[in-house]
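Note that this complex is displayed minus one protein chain, with the remaining chains in position.
Letters A, B and C mark the chains as written, and numbering starts fresh at 1 in each.
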Amino acid sequence: MGNLTRAFVSERTAGCIVTGFVLALPFLLSFNPYYTSVFVSALILGAVAIAWNLLAGVCGQVSFGHAAFFGIGAYTSAVLVTKWGFSPYLGLVAGGVFGGLGSLIIGIPAFRLRGPYFALAILGFAEVMKLLALNLTWLTEGSLGIMNIAPLPPLEVGSLKIDFYASRTTNYYVVALLMFAVYLVVYFLRRSNLGLAMSAVHGDDETAAGIGVNVFRTKAIALTVSATCTGVMGAFYAHYVRFLSPDTAFDGYWSVMPIVASLFGGMSALIGPMAGALVITGLDEFVFKRFFETGHKLFFGLLLAVVIVWAPTGLLGNRVGKRSEGDKR
Amino acid sequence: MLEVKDLSVRYGDAHVITGVSFQAARGAITCILGPNGSGKTTLLRCITGLVSPASGRIMFDGQNLQGKKPHEIVRMGLIMIPEGRRLWPPLTVEENLKMGAYLVNEQARIDGQLSYVFDLFPHLGSRKNQLCGTLSGGELQMVAIGRGLMGFPRLLLLDEPSLGLAPLVVREVFRAVEKIVDAGTTVLLVEQNTQVALSVAVYGYILEIGSIALESDAASLRENSHVKEAYLGL
Amino acid sequence: MISATSVVQSLLSGMAEGVNYSLYCLGLAFVFGIVRIINLAHGEFLVLGGYIAYWLLVKWGVNPLLALPLAAAMAGVAAFVSYRVFLQRIRTSSELNTLILTFGLGIFLANLYLQLWTADIRNIGVDWMEQPLSFFGIYVSVGEILTILISLAVVFGLYFFLTRSRTGMAIRVTAIDRDAAALAGINVERVDLVAFTIGGLLAGVGGPLLGMLAHISPGAGLHITVKAFILTVLAGVGSIPGLLVAGMILGVGEALTVTFINASYRELFGFALFIAILVIRPSGLFGRRL
Partner (left out) sequence: MKAKTIVALFVVFAVAAWSPGAWAQGPIKLGVQAPQTGALAKHGQEQVKGIRLAVDEFQKKHNVQVDLKVYDDESDAQKAAASIEKLAGVDKVHAVVGGYGSHLVGPASEAAERYDTPYFTTGAVDRKLSAKKLKNFFRLNHMPGYAAAQSGAIKEALGAKKVGILYNSLSATAEIAQEVKDQLTAKGVEVPVFEKFEKGTTNFKPLLLKVKDAGCDALLVEGYFPDYVGTIKDAKILNLPVKAYVGAWGIGTPEFVRELGPMSEYVYGTSIWEMGTAPKEAKEEEAAMVAAYKEKFKEEPSYIAMLGYLSGKYMLEAILKGGKASGSYSPEKTREALRSLDVMSPMGRIAFDEKGDPKYFTAALFQTQKGAQVVIFPTDRKMGEVVYPAVPWGAK
């Protein structure tokens, strides 16, 4: 019996269910623009959470400051597009590149630190980045923020014109695409030799070094890939919301919510953070807000506490996580 | 005094101890011998309530220890002196000893026991205001034993007291242990140093890969060919 | 140009601020050092203490300083309940879980305050405490001197509690070596509960002082938690007198940054220092000693 359920929810099955759900969601929501835009936010969060989980769940290095890479990505793209007229699509790429580069600046000194100290160093870095964005007015417009950031330009496929200005649905599918790209990057990375090395580092630095893993390089790659993906999502955010200020781009939300989503969904499954992001958003939007318009966050906080205490492995964590161990036996 | 029956302990999926049974007789030294990684420390941690067993039963003085917390077990008079001393380095010798009497409420009993410990280890008297971080290995072991004694143990569990000590110091420590037994405390000794352990114990068990491989009185163990070959290096 | 008196005055104001910083972060540092829980709801406990003092002042005219014990007690109760209901159950799981849990509690509490007491910003104003005193052209207020004294008293009180009292010693040895403490007959689970509650009490003392020196609002907690974090790392986990020094370094550093550079770099100073300490000396300025 136990084996049956285990076989039922493999990583792949869970992935397929979530993929199917994400693709079908706009239909389920009858293309209602509000709910679609709510889930655009959920998917941005989901993608960042998957990226965060590459570092934390796979490689064992918890970060409290992914807002740093999100914000760097967002600002990079916004500045390139508004000031120097780059194409927003190029901006997405540049956002990723700069997010990755930014991660190296803090990563190189911070990798010597362990556990909460590493996490805190990244948090500090995020705050420093936010303060720089606030004070480098010539580049970032300071606290006034950058307004009127161009949306992604319309794509023309034959006679079909896909517009990203008005429609939420097109934005939804773009972000879904980006999210699956992030998922695939993480998925294949974990399957590769590097992924094995990351798992070894997750266990213990010294043991990993003992079996010939270059610990520093492995951590650096995990962080850079994670930050790059986060940077791309940040860049997308800039062109989606079309307004950036240091407070919104480097908001603690982007540091905290990916962690929450990952724990909620389960960190041992790659798809867990994604599912977590969707469920949290759904609960907050459709359940808590209905009961208590101004106090819904109260439930949210309580829910977090309750889930952590009574379901600490998350929604998907236990099953998928245990399965890979079961295989070896 | 202590009776362990069919005890098994697991860490996650790893079976550390499987079906171990043994007894420690009142008023004597019983020893458990075994190589590194045989599960000795785990066994003691399980008896003292730091680790919960997967199955089995531990009886102390006719009472089942199942589900008891470490401090409740200590209150019953079963005290362990852990491997590697585990003192509190920023505290002085005297503070360390006094913390051993945490559950004792009468000041007079604490003072009495403190002078007993200083009698047992005269060496420590002059160092009582020194921080434990500054002591030598032998002194640390004495403080550790002293701290255990401060809780008025009826059964003292000693985990590798000879570890890392010079032979001369080992002899001093064991002389003290014998005195403790003479004063009426039962001792369960867990050791790698088979030679010394068997010279003081009355009964011994050999623990190998998590189960009891051999048990007998100390004298016959000393003569046992397996013990000679594997543990005494003869 | 900046006059010499102003530099001295600025320096002093930084020191005063720094001492109060130490008080605000004491509870967090204590809980982190002893129970190994980074309590992200710390700031919310502090804010609770502030509101208690505020209401006592507004409703019954009780002097906020007299309200201190009650404010501390209420925050202590909040911490006690949080620990018994939630934290106790996941004490043994990963650090990350306790972090998320306390974060959730923080969100819950902040929004609860919002519902209970509206979003209005509250300031605990007591006229005689706001009177300035002047010494050789340097100004301080009665309240400032008083809050510094209270902060120092609490910090040293805690220090003596930990080094002199039986319970304090039990808490201390549990922090150093948990197993050894359990083997000495200390109920380590009880110690966790007591320590977490004390953490709440300490936070509760900070609240009224924050309300007097600045102001309180339902959402003010997170900022305090972050500051407390920086200080804890700066001082080094477990060093209570170190917190005072770290608080002053931060307070004075911030003040002088404003005086000599620019106010907009004040926060940057704190975080830059934070990262520098983490990278250069992860154990903090005063290492791990209790």
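Quick note on the criterion: a contact is a pair of C-beta atoms (placed from the backbone, for glycine too) under 8 Å apart; a residue touches a chain by one contact, two chains touch by 3 or more.
Here the structure is a predicted model, which is why all the values come from computation and not from measurement.
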Shown chains contacted by the missing chain are A, C
Which of C:Val140, C:Val245, C:Ala272 or C:Leu285 touches the missing chain? It is C:Val140
From A:Thr19, A:Ser37 or A:Ser199, the answer for touching the chain not displayed is A:Ser37
Which residue from C:Val245, C:Val258 or C:Val279 sits in contact with the chain not drawn here?
-> C:Val258
Could you please point out the subunit A residues that touch the chain left off the display?
-> 5, 8-9, 13-14, 17, 21, 25, 28-30, 32-38, 41, 131, 134, 142-145, 147-148, 165-166, 168, 237, 241-243, 245, 247-248, 251, 253, 275, 278-279, 282, 285-287, 289-290, 293-297, 315-316, 318-319
With the missing chain put back, which residues of subunit C would touch it? List them for me.
-> 1-3, 6, 9-10, 13-14, 16-17, 111, 114, 118-123, 125, 127, 130, 132, 134, 139-141, 144, 213-215, 217, 219, 223, 251, 254-256, 258-259, 262-264, 266-267
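By definition in this document, only the chains that are shown with their structure count from here on.
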Intersection of the contact lists for subunit A and subunit C = none
When you take the mean of every protein CA atom shown, which chain's own CA mean is nearest to it?
-> C
Could you tell me the distance, in whole angstrom, between the mean C-alpha positions of subunit A and subunit C?
-> 32
Centre-of-Cα separation between subunit C and subunit B, whole angstrom | 42
Distance in whole angstrom between the CA centres of subunit A and subunit B is 52
Multi-chain contacts in subunit C: which residues touch at least two other chains?
-> none
In subunit B, residues with contacts to at least two other chains = none
Across the complex, what residues on subunit B touch subunit C?
-> 45, 48-50, 69-71, 74-75, 79-82, 86-91, 95, 99-100, 102-103, 147-148, 151
Residues of subunit A touching subunit C in their complex?
-> 56, 62, 106, 109-110, 112-113, 115-117, 120-121, 124-125, 127-128, 131-132, 134-135, 252, 256, 259-260, 263, 294-295, 297-298, 300-305, 308-310, 312
Interfacial residue positions of subunit C with respect to subunit A in the complex | 38, 86, 89-90, 93, 95-97, 100-101, 103-112, 114-115, 222, 226, 229-230, 233, 264-265, 267-268, 271-272, 274-275, 278-279, 282
